[in-house]
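Only one protein chain is missing; all other protein chains are in place.
We call the chains A and B, going by the order they appear; numbering starts again at 1 in every chain.
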Amino acid sequence: MTTTVIDVPEIPVVEKPNYLNQEYGAVSWLLTQDHKRIGILYLLSVTGMFLLGGFFAVLMRLELVTPAGDLFSSDTYNKLFTLHGLVMIFFFLIPSIPAVLGNFILPIMLGARDLAFPKLNLLSWYLYMIGTAFSLLVVLLGGVDTGWTFYTPFSTSFSNTHVVLMIIGAFVAGFSSILTGFNFIVTIHRMRAPGLTWFRLPLFVWAMYATSIIMLLGTPVIAITLSLVAIERLLHVGIFDPAIGGDPLLFQHLFWFYSHPAVYIMILPAMGVTSEVIAAFTRRRIFGYKFVAFSSLAIAFLGFLVWAHHMFVAGISVYSAMIFSLLSFLVAIPSAVKVFNWTGTLYKGSISYQTPMLFALGFIGLFLIGGMTGLFLATMGLDIHVHDTYFIVAHFHYIMVGGSVMGYFAGIHYWWPKITGRMYAEWWARASAVLIFAGFNLTFFPQFILGYLGMPRRYHAYSPEFQILNVMSSAGASILALGYALPMFYFAWSLKFGKEAGNNPWGAAGLEWQTSSPPPTENFHTTPVVTWEAYEYRPEWSDGNV
Amino acid sequence: MNVADPTEEVVSHKDPQHHITSTGTYYLIFGVLLVLTAVTVLVAFVDLGRLNTPVALAIAATKATLVILYFMHVRHSTRLTWVILIASFMMMGFLFVLTFADYLTRGLLTY
Partner (left out) sequence: MSDVPHGHHPALKHHFEDLGQQHEASTLGMWVFLTTEIMFFGPLFFAYALYRSEYAEAFAEASHHQNWKLGVTNTAVLIFSSLTVAMSVYFAQKNRRKALVVALALTLVLGIAFLGIKAIEYHEHFEEGLFPGSHFTYQSPLAPRVQMFFVLYFVMTGLHAVHMIVGIGIFTWLLIRARRGEFSLEYYGPVEVSGLYWHFVDIVWIFLFPLLYLVGRH
């Protein structure tokens, strides 16, 4: 019997109006004032810069497989670690969570229609892109070799690379982050929905608030400091020049006055994401809400008082070094408070291990190691031995990569359904989280040992007895790279083929989960009125996907 | 930072701060500022030893305070404005104090 093929006519699916389909075309994106679209513009550009920074890292780890400096000359290697640091810090880590997730989610979390200054928000993205353009120009012209730290007098008087161009790029990118911070502070103060008091805010908002304070108070200092380096290069004389009585250490003081708080700009948002994810996937309020909220402010404040722990061996007075050492111990306290509170939330919580939770748990473990090794470094006596070794490199990568990047990935996975209206493939995502965790530890744990054994940083050649650990580290880097590559594929796949997400696939609390996925352009059809505490769960909010 | 009664209608924010400083106040402050400027110059030509600098700075700080309180309306501004101002001067204070702590104590210890 022949089978008859019946043509079933396709029932056209009418999409709800949302911020993605409201307007089409490149111009509607490039001139948008919608914070959600700007968040996506940042997502694309920040991902590009992450790949660029990662590329430099790959080249460095390739060189370090063998003890001899045989792949690159030392000059080229100098450029590699400089560009890796500059791109990753200024063009990836600092904007990542605030400019991508903060821009997208913060107004919705507050029940607002947009940020306070939408045009300035768009300007901040353009400034970021101009900064990026200068960086790419510098890379094409042969790079910079001063280290991302630009220490004088090498940067002012002796480097033959494009220092001034790079400074312009960093300066402009700095203004981008000032605008973001400024927008967030005003929005949080003046645009909360009715009933949304400070202690009903999600902890992500507190984290973004504290981050914004640091961005505002710190970034101008590095802006003027780098300008002074540029001026000294151009005039051939300047305030850091010993020939006219200048002190190179003044540069270091001013540089680190920003660059230390900058690391809190990089970690606080990740802590905010962690609070959200831990709450959602334990189905509980965060234990000790007020402690976590105030600890964000405490980190922002204390973070400004510790900068010279980067200068213990630079020639500062031993008395001021002691003061900075003590202050550096103090700043660990609020961070520890957060870790205790997350642990307290997990205890007897109803835990589920979705991908965002895997990244958040990874964050807690890796941040713990990174943070505790920070205490080793705050101890002056120990720091003298491990300064400028791989111990430092391992410490800050545990915090920046094991901390910030894991937090960023947790946030991207957590809010992906809200941003795109699609679910990603959960098992692939879990695989990538596991690969990242494993690859990360294999890459960076050996570096603690290498540093302790005495291998200096920023060298393209090393003593042969360090080779095994270096090979382990490079092998780990390849696994890490695979772990980072996977999301590109399954996220892209999800855009077309992913299951459609409802309003609240995780059953989480928070205003962002009460509007559609993706949200309409104005975020809410009617301004919400908040009558509940933070993280108060209502069963009727769940889509049942948990 | 106040708890809105959620059963009320969505309440709009207060009207803009309508405090209007009088022109008399503005002219007075202007006059004082000019006088203080003259004083700064005159005192600079008098030898006060080590006090010259602190006095000059104190006069400048007074002038700045007057501009802030009256021309910039901080006298009648919200508490948040005061907090922001004080926070920024405090942060500058930390930069000065902690960095000078290094410079002033160098060379104290002789090995």
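Note that contacts are C-beta pairs under 8 Å (C-beta built on N, C-alpha and C of every residue); 3 or more make two chains touch, one makes a residue touch a chain.
If you're wondering where the values come from, they're calculated on a predicted model, not measured in any experiment.
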Candidates A:Leu235, A:Met372 or A:Met488 - the one touching the absent chain: A:Leu235
Per the touch definition above, residue among A:Leu250, A:Ile323 or A:Leu453 touching the missing chain: A:Leu250
Residue numbers in chain B that touch the chain omitted from display: 10, 12-18, 20-21, 23, 26-27, 30, 33-34, 37, 40-41, 44-48, 52, 56-57, 59-60, 63-64, 67-68, 70-73, 80-81, 84-85, 87-89, 91-92, 95-96, 99-100, 103
Touching residues (missing chain, whole complex) on chain A: 112-118, 178, 182, 185-187, 189-191, 216-221, 223-225, 228, 231, 235-239, 243-247, 250, 254, 257, 522, 525-527
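Definition applied: only the chains that are shown with their structure count from here on.
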Geometric centre distance via CA averages, chain B-chain A, whole Å: 35
Partner chain A, residues of chain B touching it in the complex: 1-4, 6, 8, 10-11, 13, 80, 87-88, 91, 94-95, 98-99, 101-103, 105-109
Chain A to chain B touching residues, read off their complex: 189-190, 194-195, 197-198, 217, 221, 249, 253, 257, 304-305, 308, 316-320, 323-324, 527, 529-531
